[in-house]
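Please see the structure below; I have some questions.
Missing here: one protein chain of the complex. Every other protein chain is in place.
Just so it is clear, A and B label the chains in written order, and each chain counts residues from 1 on its own.
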Amino acid sequence: MSQPRTPPNGARDELSMGPAVVAGRRPRGAVWDALFAGLTRTAAGLVLVLMAAIAAFLVLRAVPALRKDTVNFFTATQWSPDDTPPAFGIGALAYGTVVTSTLALLMAVPVAVGVALYLTHIAPRRLAQPMAYLVDLLAAVPSVVYGLWGLIFLVPAIGPFSAFLSERFGWIPFFASDGIFGKSMFTASVVLAIMVLPIIAAISREVFRQVPADHIEAAYALGATRWEMMRTAVLPYGRPGVISATVLGFGRALGETIAVALVLSANYQITYRILTPGGNTIAANIANTYGEAGHNGRGALIASGLVLFAITLVVNLVARSVVARRKDLSGAQG
Amino acid sequence: MAKRIDISGLNVYYGSFKAVEDIGMTVEPRSVTALIGPSGCGKSTFLRTLNRMHEVIPGARAEGKVLIDDEDIYAPGLDPVAVRRMVGMVFQRPNPFPTMTIYDNVVAGIKLQGRRRKSELDGVVERTLKSANLWGEVKDRLAKPGASLSGGQQQRLCIARAIAVEPQVLLMDEPCSALDPISTLAIEDLIRQLKERYTIVIVTHNMQQAARVSDRTAFFNIAATGKPGRLIEMGDTHKIFSNPDERATEDYISGRFG
Partner (left out) sequence: MSTVVQAEPSRLMMSRSRLPRWALPLLGVLTVAGTAALFALTPLRGTADFVLIALPTYLLLQTIVVARVEGGRQARNRLATHALTLTFVVSLVPLVAVLGYTLTQGMRRFGLSFLTHSMRNVAESDPYGGAYHAIIGTLEQVGIAFAFAVPLGILVAIYLVEYGSGRPFARTVSFFVDVMTGLPSIVAGLFIYALWILTLGFRYSGFAGALALTLLMLPTVVRSTEEMLRLVPHGLREASLALGVRRWRTILRIVLPTAMAGIVTGVMLAIARIVGETAPLVLTVFGTNSINNDPFNGAQSALPLYIYSEAGQPNDTAIDRAWAAALTLILIVMLLNLAARLLAWWRTPKSSH
């Protein structure tokens, strides 16, 4: 759309019709168009700049500390970055991070998938929406409140249950203990499980709801019971979505800081005894030791944060590639 | 195998809306009965009540009698799952399970019944795919996804899946409306073969198709939008298409409305 260089009647430029543009001058409206498009493109570019800056500044601040490290950063378990000479490694931290997150998923995924199936295919239709809202509310509770609740309520409450597990199943190495329970990796993973449950449930619910009615009817028409319908039509269709939801929940659990920091009694040992006090995670260690860390200690914490960043990046990549494959699948049938 | 269906005094509701009113008809075994009529006249709704598939739609309910060989499929305490095993259904759009292979699609129903012996399943797959006129085209790629077939092949796969559980009655809800003319002819051939063994009820918008494949035809109509659909006339296809009793039937068939 073009308009004369000088609108004689003062008409709004973008509504007026006029002769072709005189060569060499662009109409004013077009300039605004280009400016606005440029503005949005700049904003979009800023996202890339930010992500690059995150990586760059973490590396910049981590490298000096890593240079002074006298032990292997990836495998060593001690954390004494402000000693002379400094010695720190994320072995125990990474181990604790992965163990607590994995345990949390083991607890959360079956429940979350069950909830999603219940809400999409069993719950009374009128109630399904408010019921789903209740489950979503779990995600609205701030992590520090979960931490507080975990510390004051769950830690004492989980003691007897841990004792029971340890008495009956103490012969399984994971459940061995020396009689003290509470601020353990198990407790941390229960809190994490509660926190990732609504995320996994919400995504699973979304994919289960997208199962085409055609497939559901096909299963019923073959004489399937409701459970058989879910197994033949809903679960296979939803599997990639559930997997990527699980991976996203894993990413969330890996990075959770405050709730874990409050319920773990932190140490730097690798132990498979999940019921006894101890264990640590990368994120919780940053929050716990940041206050008293010296110059090199802060660099070391940034280095550990960089590792956490890299891990969550990979985890998110995996989740995305699973979703991408699902798109291929639905493309093939269309 | 095939069974006779007696319907009397059947009303179907969606919530408080009455979709179909006071249907009574008899469907003869080993025959093809076509249901025709303008859009929204309740043909598909009615078809679904013959194997209680309408119950999958929230708010839908039926009252009245549907007897299959003198057994009321709405008898209290009767499991709809058992009804559907006896009355199979083929849908408007081909709907093979996208995550399953051709082979698994065919045996999906009988696996649910707990029959899992490989040799038995192999036999069923070959037999039903042959019945569905699809064996020659897919026998070398049974392990491929069902979604890799063409639309017409997918629909024949769905027919194979439906007859693999050995139903007595086969309901078809506009099975050709999503297909090209050549695939449509293949399905129509198949319907003519299947009626040797099954009682078939087919909903179609295509009058020529009704004339080509069916033995008897039922004409449904609505008085106005928002009014329930009713059965206007039912009789031998030949008679309905050449000399119907009702004026509305004649108008519809000759294309004066609908």
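Basically, a residue touches a chain if its C-beta (ideal position, glycine included) is under 8 Å from a C-beta of that chain, and two chains touch if they have at least 3 such contacts.
Since we're looking at a predicted model, the values are computed, not measured.
Within the set A:A76, A:V99, A:I158 or A:I194, the residue that contacts the chain not displayed is A:I194. Per the touch definition above, the residue from A:L39, A:L106 or A:I172 contacting the chain not shown is A:L39. Of the candidate positions A:F169, A:Y272 or A:Y290, contact with the unshown chain belongs to A:Y290. Among the residues B:E55, B:D69, B:D215 or B:D251, only B:D69 touches the chain that is left out of the figure. Mapped onto subunit B, contacts with the missing chain fall at residues 4, 28-29, 68-71, 73, 75, 77-79, 81-83, 85-86, 112-114. Although one chain is not drawn, its touching partners on subunit A can still be listed: residues 1, 14-17, 29-30, 32-33, 35-37, 39-41, 43-48, 50-51, 53-54, 57-58, 60-61, 110-115, 117-119, 122-123, 131, 133-135, 137-138, 140-149, 151-153, 194, 197-198, 201, 225-228, 230, 248, 251-252, 254-258, 262, 283, 286-287, 290, 298, 301-302, 305, 308-309, 312-313, 315-316, 319-320.
Keep in mind that, in the parts below, only the chains that are shown with their structure count from here on.
Listed in rising order, the residues of subunit A touching subunit B in the complex are 125, 212, 214-225, 228, 232-233, 236-237, 239, 329-330, 332-333. Chain contact summary for the complex, subunit B toward subunit A: residues 51, 53, 56, 58, 81-82, 84-85, 88-89, 91, 93, 95-100, 108-109, 112-113, 145, 147-148, 158, 161-162, 165.
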